[in-house]
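A single protein chain has been removed from this complex, and every other one stays in its place.
Labels for the chains are A and B, by order of writing; each one numbers its residues from 1.
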Amino acid sequence: MDILSFGQLVVSGAFMGLVYALIAYGFQLTYATSRTTNFGQGELVTASALVALSITHLGLPYGLMLPCGLGFGALAGLAMERTAVRIALQEKSEGWIMLTIIVGLFIHSTCENIWGQADRPFPTPIPSEAFQVLGIAITPLELSVALGALGVMGLIELFKRRTLLGKAVQAVAADPEAAGLMGISARRAVMLSYALSGMVAALAGILVAPITTVGPPMASGLVLKAFSVAVVAGLDSGFGAILVGMFLGGLENLTSFLVGSGWRETPGLALLILTLAVRPNGLFGRAAIRKV
Amino acid sequence: MRRFLFLRGAEALALALLAALPLAVHTPYALGLLTLLPIYGVLLIGLDVSVGYLGLINLGQVGFLGLGAYTAALLAIRLGWGLLASLAAASGAGLALGCLLALPALRLQGPPFALATLSFSALAATALNELEGLTGGARGLSFTHPACLGAALEPRAFFWLCLAVLALVWTAMRNLLAGHPGRAFEALRDSPIATDAMGVGSYRHKVAGFALGSALGSLAGGLYAFQFQHLQPQVFTHEFMAVLLLGVILGGRRSLWGALAGATVVVLLPNLLSVRPVFSVLAGAGLLASLVAGVRRLRRRTVDPFRALAPICATALLAAGALLARRTEDWRLAVFALILFAVVVGLPDGLMGFAARSLGGMLRVPPPPLPAPASLEQALPLRLPAPGAVLEVEELRRHFGGVKAVDGITFAIQDGAIHGLIGPNGSGKSTLVNVVSGLYPPSSGRVRLRGARANLPGLVAAARAGIARTFQNLELFGGLSVLDNVMVGLNSGFRQPLALTVAGLGEPGERRAQADALALLAFVGLEGQARERARDLPSGAQRFLELARALARRPSLLILDEPAAGLALPDVRRLIGMIRTIHQRGITVLLIEHHMDVVTELCHRVTVLDGGRLLAEGPPEAVKRDPRVLEAYLGLPGEPGNGEGTP
Partner (left out) sequence: MGSPPLFTLILALSALSLRAGDTLLIALTGAFSGGSATQGTSMRDGARLAIQEINAAGGIPVGRHHLRIRVLERDDEGKNERGALIAQELASMAALSGVIGTVNTGVALAGDKYFEHKGITKLVTPCAGSQCMAQWSRAGVRNLSIFRFGVNDGIQSAMAVAELTRRGLTRVALLHDSTNYGVSGRDDLLREIRAQGKVQVVALEKFNMGDRDMTAQLLKARTGGAQAVLVWGQGLEAAIIANGMAKLGLKVPLIGSSALASSNFTETAGRNGNGTLMPETFIEEPINPPVAAFLARFHKAYRVTRIAAPMAAAQGYDCVKIFAAAVQQAQSADTRRIKEALEDLREPVAGVIAIWRHPFSRWNPADLQTHEAFRQDQAVMGMVLDGRIVFSDPADRDRLSRATTP
C-alpha cells in the first residue's frame, strides 16, 4: 500500500468517524444527566433524515429543511424520554435499556412502512466535486460533515459551560438530588438532554445522508459503531469521542483495504468488547468506587 | 405429593398433546410450523437463563443460534457427521464460545453488557458472511439433514426428535434451577457482593449460566438448520433478536412454561398477523385487558399512572392498526414492539406470571412441607478455639485516591474472643472490615487469617477461608425466600455433584440442607417465616436473617457490621444473647458497633479507630476511660449528649 492510498483511506475514514463521534456525543449528553443511553438512537438518526428528505421533496429549500429536521429530532428525543426512560428513572431500574430498544424497533417499522425498506438518495446543495489536498481527495460534503459535527459539539459545550441553563444541567449531572434541593428540576434537565441528543442525531443523519443514502437499514450499523466510539472513549469523556471516532473511522477503512470490505467493522467491535473487559470506563473516562 | 403430581402431570399432559399433534396435522407447512415450537422452546429456555434468572439484557442469543446452526450444518456436510453428533458438537461450540464471551462481558452490568453481547452478534454475523469458503457467505448454504443413528428422519420423526430434545432440556433445567445453581442465579442477581461473601462465586456462576444459555441457543441452532435445510447469515439479525426477547418477556421470565408460551406466540404470530379477523380479535382482547387492568390500577393508585396508561395506549394503537393497516405483515416489527412495550410496562411478569398469580389463587397447590429443623449442634458444630490469633492485621493501608481511609493499622484478634471495633463515623471501621473480608485489596500491608495465605484475593477466597460477615447496609437476597437466603450460605457444606442435581436426584441433599437452615432460622427466631420473601420482612427481622445466613457458613471468624443498627431494645437484648451463644460455639466474633452498651457487655477486647489510625485498644472498661477515646468519640465530661449510648 502506497502512502497516498494510506492517506486517502485514513482521511476518508476519519470524516466518516466524525459522524460516529457526533452520534456518540448524543449518547454522552443523556448519560451525563441520567446515566442512560438511548439504544434506539440509530432509529432517531434515520427517522429524522427521512423526515428531512420528505420535507425537501415537498419543495422546501435546504436552508429551511435543516431546522425542521433538527426540530423533529429534538421532538423525537423528547418522545423517547417520555415513553421509554422516565418510568425507569423514577423506579431506579434499568428497564430503559429494553424500552429504548422497543421504541426504536417501533420507529424502525414505521419508517419502513412510510418510506419503504430500501435506501434512497438525499439531495444536497453542496457541490460534489472533490478537490485535492496533498494528493488526497476530499469532497465538500465530507468537509460539511466535519464542520457540522465539530460545530454543533462545540456549541453545545459552550452552552453547557457559559450559560446558566447549561450549568444547571451540569449540576444535575453531578448530583441530581443536591441539584433538586437547589431548585433545579432533574426531570427537566433529563428532558433537555434527550432533546439535544435527538437533535444531534438528526444533524448526524442529515449530514451523512447525501454520502451514504438514507433508509431504515442504516440505523443498526450506525448505532453499534457510535456505541463503540462512546464506550471506548468513555461515556463521560467529552471530546475524547472525537479522537476515538476519527481513529475508528480510519481503522475501518484500512481494514477494508487490507482484509476485505466485509470485515471493516470487526476491529471496532473487537475493540469495544476489549475495552469493556479491560477498562469499562473507557480510555478517557473516570472510574468509580463501589461503597458497601 | 399433590404438588408433585400436579406439576409433573401438567408437564406430561403437555408433552403428550404436543407429541400427538402431528397425527392431526396434514400439510408440510403446518408440520414445519409445529416443529419450530420445540426449537424455539429450547432457544428461549436458554435465553431465559440470562434474561430471566441472571437479569441481564442478552442481545447475543441470535448470534449463538446462527453459530450453532452453521456448525451443525457444516459438520454434517463437510465431515459427514450424523444428526446427534452434529447437534452435540453445536452445543459444545455454543458452550465454549459462550464462556469465551462471558469472561470479559460478565464483568459488566446493564448497558455495557448489552452492548458487548450486541457486538458479539454483529461479529458472528460478519464472520458467517465473510468466511465464504467455509459457509457460502451471503449466497447461503443448502443441504439435507443427516441420518439419525443411521436412519433417515422423515418430517414427523424429526418433529418428535425436537420434542424429545425439548423434554430433556426441560427436565434438566427444571432440576438445575430447583437446586443450588438456581438459587445461586437468583442470589447473584439480588446482591452479587453478598453472593461472593457467602462463598458462592457470583462471577463463576454468571459465566456458567451464560454459557449454559448459549449452549442451549446453539443446540436450538442445530435443530433449526436441520429443519430448514437452508442457511443464510442475513437471517440472524437484530430483528430476530427482538422477536426472541419478545418471546421471553411475553411468556414470562424465570419460567420454563413462560419460555414455552413465548415460543408458541413467536411461532404463531406471523400467521396470526396475516389472518386479519384473528388478529383484530386478539388486539381487541389485549386492549380490553389493559383497559381493565389500567383502570383498576389508576383507582387503587398502586403504581405510577404511566404504568397504567402506557399499555392502554400501546394496545389501542395495536387495535387501530389491526383495523386500518392494509397489510399487517408489513407492520410485523411494529406489532412486536407494541406488544413488548405493553408487556414490559404493564405485565412485567409476562403471561405465565399473570397466570400464576391469578390461577395460583384458584388452584392453591400448597408447597411441599418442610422437614423438621435439625439441632443447633448439627447446623453449627462446636468449634474448639486454638490459642493464638485467628486474625492478624499488619500495617494495613487502604487509600481511595487521596483519601486515606485506613492508614497503618496493626492489631490481632484472639481465637475464640469477641472483639469490638468502634470509632467515629469515617474512622475507617467499615473499610477495614471490607479489606479483611476481601471486598477491597489492601493498598499496602498484610491481612492474615490463620491457616490461609496473607491478603486473600477477594470475597470468595476469604469466605472459603472461613470468614463470614453481615453488612452495614443490608445485602439480602430480597427476591429469595428467608429459607433460601440461608441455604445459599450453606452451599459449600452440601456441595453435590452437578450431574446428580441435573438428573433430579438431589432431593435428599436438599432436605438435609433445609433441616440445617431451619435450625439456624430457629436460632434467630425466624423459622415461622421460612417461606416468606426476604424483602417483605421488617428490617429488624432482616438483620437477624443476615446473621443466620452468615452462620450457615460455619465460619471461624464472624464479622458483624453494626448488627444492632435500627433494632428496638428487646431485639438488641436478643441479639446480645445470640452473640453469646455464637461465642460459646467457639466462633470468633469481630463486632463493629455504635451501641456502647452492647460493646461493653459482650466484648473481651475493643479496638478504637479514628481517622484511619488505631487510637486505643484494650478491655472495654479501660478503653471507655481513655482520654483520647473520650475526646474523639465518646465525649468529654460536661459536654452535652455525653454518656452511654450512641454519640
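Going forward, a contact is a pair of C-beta atoms (placed from the backbone, for glycine too) under 8 Å apart; a residue touches a chain by one contact, two chains touch by 3 or more.
Treat the numbers as computed from the prediction; the structure is a model and nothing was measured.
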Residue touching the undisplayed chain, where the options are A:P217, A:G238 or A:P267: A:P217
Absent-chain contact - pick from A:S54, A:Q90, A:S128 or A:T163: A:S128
Residues of chain B in contact with the chain not shown: 27-29, 129, 132, 137-140, 142, 228, 230, 232, 234-235
Interface residues of chain A (partner: the chain not displayed): 2, 5, 8-9, 12, 16, 116-121, 128-130, 132, 137, 139, 211-213, 217-218, 221, 253, 256-257, 260-262
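Quick note on the criterion: only the chains that are shown with their structure count from here on.
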Intercentroid distance (Cα basis), chain B paired with chain A, Å: 34
Sites on chain B touched by chain A in the complex: 57, 101, 103-105, 107-108, 110-112, 114-116, 118-120, 122-123, 126, 129-130, 193, 237-239, 242, 245, 249, 304, 306-307, 310, 330-338, 340-341, 344-345, 400, 430, 434, 439, 471-473, 475
Contact footprint of chain B on chain A as seen in their complex: 36-37, 39, 83, 86-87, 90-91, 94-95, 97-99, 101-103, 105-106, 108-110, 112-113, 220, 224, 227-228, 231, 260, 262-263, 265-266, 269-270, 272-274, 276-278, 280, 289, 292
